[in-house]
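Removed from the display is one protein chain of the complex; every other protein chain stays in position.
Every chain is named by a letter (A, B and C) in the order it is written, and numbering of its residues begins at 1.
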Amino acid sequence: MKRDLALLLGILLALLAALLLWALHATLALEPGPRLAELASARLEQTGVSNPVTAVLLNYRAYDTLLELAVLLAALLGIWSLGPAPAGYQRSGPALAALVDWIVPLAILAGGYMLWVGGHAPGGAFQAGALLGAAGVILRLSGEPSAGLPGEPAQRWLVVLGAGVFALVGGGLLASGFGFLTYPPGQAKWLILLIESAATVAIGVTLTAAYVGGRPGSGTAHNGTGQSRTVQR
Amino acid sequence: MPTLLLLFDLVLLATLIVLALAAVLSPEPRRAVMLFIAFGLWLALVWARLRAPDIALAEAAIGAGMGGALMLAAARRAAHRDEAAGRDGDKRA
Amino acid sequence: MADLLILPVLVPLLGGLLATALPVRSALVGTLAALATSLSGLSITLLVWLHGDLGTVLGGWGVPLGIGLSADGLSAALLAMASLVALAISIYAGSYFAGSAQARHFWPLWLLLWSALNGVFLAADLFNLYVMLELLGLSAAALGALTGKREAIAANLRYLLVGLLGSLTYLLGVALLYTAYGTLDIGLLGERLGPTPIAATALALMVSGLALKTALFPLHFWLPPAHANAPAPVSAALSALVVKASFYLILRLWTELFAPITDIGAATLLGLLGAGAVLWGSWRALRAQRLKLLAAYSTVAQIGYLFLFFPLLASLPPGTARDDLFAACVLMALTHGFAKAGFFLAAGLVQQKAGHDRISELGGVAQRMPATTFSIALAGSALVGLPPSGSFIGKWVLMRGAFETGQWWWLPVTVLGTLLAAAYVFRVLSRAFGLEPTPLQFVTNARTEIPALLLAFASVALLGLAAGPVWAVLGFGAAPA
Partner (left out) sequence: MSAQFLYGGAGILLFALGLWSLLVHEALLRKLIAINIAGGGVFHVFIAIAYRGDTAPPDPVPHALVLTGIVVAVSATALVLALHRRLEQAEEPAADAEVLSESASASSAAPPPRTPAERTPGTPHPETPHG
């Protein structure tokens, strides 16, 4: 019965896929419509960055990116609302710990590099933030329960830093007559770097905090919820 | 398109779809997640071939990396639950 | 002036960030941000009313590179409804969550949700809409699970997955459109879109994804548990506002962007699903044991009515008759927003007072809360569609349209749905006004009871007696007498 249903659904979805393939084929066979690629590269020089993807993300379509940071934050707020962080992992042995001592600073350095290079080569705030997040994950796996994150108050400020700086820059530009996220000529490069730096930190902290998987407890708070934060040693 | 390149593309895509199929069909959680991570990394490789290095990096680091790490934690929990609970020293939330 | 279009998105976003950073002050920050957001939304409505459509492109690049924001009558009408309903919910929530640890989780997520909601109403870019829908879905699911109860978590887990599937389906449609027409701007796409197979496929994908998110029968399965198990202010927001965002998008895409390819056949399919929703939702509401579950099924039915307008709109040429139908559809959506929010807020008060919301045991409890019982009665009469509520006018125009277009088969659906609604509302009220002795003291809590009462009152009086402004904002002539 269940097998039959799976088969039936499989056939239906194969039909759907065939229909979509046909639609895609029909479209590609037509004369390709005017794409944004030419336009995007024609204006690239005015965007303040030379990596076209960064230009789209932080200049042409910066509004999307701002909201994307809000989505990331909403997910973390949802995770925090579900309870305190579960217990950490067993602390790693000396050999692994020594390795972690090397990997984590390296990941942070690589993140900084990736942020800087994102202006003109592959890379940028999200990749850099992900590297910071990876450093956090490694720290947590090695037995650091807080994954290297600061206490709750600082953590809260850090996770809103990205969207906050972004929105404030946007709002400031609006208030000074340029329009929301419309960078004044010549200023784009520095404003984008400012936004990207803040976003990198926020993304790194948010991803790490999401991996930790619960409200940051400094060990004393939130015991009323009945969950003990025990760390194995 | 040259035949050799077409062949290369076909192998690339066939591997991608086989990885996706394997991830989807694997009932064992840890194995499924490992296959999913492999799928994500392979996807990044394909995107690098399609001249999207930025996105390949992002998919490898965020999609396969962070997403995979998150799922792996869940898969390990699921596996622990399956292995009749109560074993000492092994169960972590 | 068009620059101000960003404010209804930016203000709650900044408020949400600040409420995240200052958890101890989150209620204060949240309330202030709610006031400011509401004001910004209403001022946009006022500007559209006075000066006509507004539009701007963010970033100074113009379309198609930049992301456009636009507000026409339809956006303005929904923005105004959202501003008023969300403000009432905020005031109610301030007292509902007072002293609870949930407050610090509620406010930031609620403001992010509100930001996304306004963002959907104002966006003129298909991909930006995807991001907005995801922000809306994630924050809604997180808010719905706030009680921490097993049912709530399970329901919202499902809601989240369904929402993700809906957004992905929508996004695939956007990908096809970009392949064919090379732009994401709704205005530009409208100029380029023709009756091609790709456009039809994209329409099917996008509308299916959004129908899943707006809980159109038979894709409504996720809605009742998710809406019934959330905290009362969240239930109100989910039912009154969040499902409206995806409905609004379907209405806009169907009647504007995809107007060249939508035909009567496709519209009739939507109408049939709507009819199924009306009958099934009302029937389930009648059978529900809990007040909030009743309200949730009633939402399924009310969404159904909105889709009954599609086949009628499709078979009428542009003109006054079609304008009236369109405005009546919007009016019903607005009325449901006010009425359902009022109903859920009042139900939440009953639940807090009695410790449960089982309809069979409501007797006496409600008697001690006269204002709340009155809210339920008012909101209920708007759900039924009694005059002078907005949905009375909506249903009346709907039935007249069914006559005029010869699609008489929508008439029995409307009548039967109305009878069922009357039955389920009466069932609640007969319990609330039960035979128990009149209590010696009445319970009043102005800060929570007044928002519910005002919302219920607005659904009946404001939108019913003053439908003219709705027609005016939409840019149509006088409302039908």
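Please note the rule applied: a contact is a pair of C-beta atoms (placed from the backbone, for glycine too) under 8 Å apart; a residue touches a chain by one contact, two chains touch by 3 or more.
All figures in this text were calculated on a predicted structure; none of them were measured in a lab.
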item	value
Among shown chains, those touching the left-out chain	A, B, C
Which residue of C:F97, C:F121, C:F343 or C:F374 touches the chain not shown here	C:F97
Residue of C:V63, C:L172, C:I450 or C:A472 in touch with the missing chain, whole complex considered	C:L172
Missing-chain contacts mapped onto chain A	5-6, 9-10, 13-14, 16-17, 20-21, 24-25, 28-29, 35-37, 40-41, 52-53, 55-57, 60-61, 64-65, 68, 71-72, 74-76, 78-79, 82-83, 86-87, 126, 203, 207, 210-211, 213-214, 224-232
Where the unshown chain meets chain B, residue by residue	1, 6, 9-10, 13, 16-17, 20-21, 23-25, 27, 29, 32-33, 36, 39-40, 43, 46-47, 50-52, 54-55, 58-59, 62-63, 66-67, 70-71, 73-75, 77-78, 81, 85-86, 88-93
Chain C residues touching the omitted chain (full complex)	96-97, 99-102, 127, 130-131, 134, 138, 141-142, 145, 147-154, 156-157, 160-161, 164-165, 168, 171-172, 175-176, 178-179, 184, 220-222, 224-225, 228-229, 231-232, 284, 288-290, 292-293, 296-297, 348, 351-352, 355-358
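We adopt the following convention: only the chains that are shown with their structure count from here on.
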item	value
Distance from chain C to chain A - Cα centre to Cα centre, in angstrom	30
Rounded Å distance between chain A and chain B, as computed from the means of their C-alpha atoms	19
Numbers and ranges of chain B residues touching at least 2 other chains	none
Contact footprint of chain B on chain A as seen in their complex	51, 53-54, 86-87, 89-90, 114, 122-124, 126-127, 130-131, 133-134, 137, 207, 210-211, 213, 232
Contact set on chain A toward chain C in their complex	19-20, 22-24, 26-28, 30, 32-36, 39-40, 43, 59-64, 66-68, 70-71, 73-75, 77-78, 80-83, 156-157, 159-160, 163-164, 167-168, 170-171, 174, 178-183
Chain A contact footprint on chain B (complex, rising order)	53-58, 61-62, 65-66, 69-70, 73, 92-93
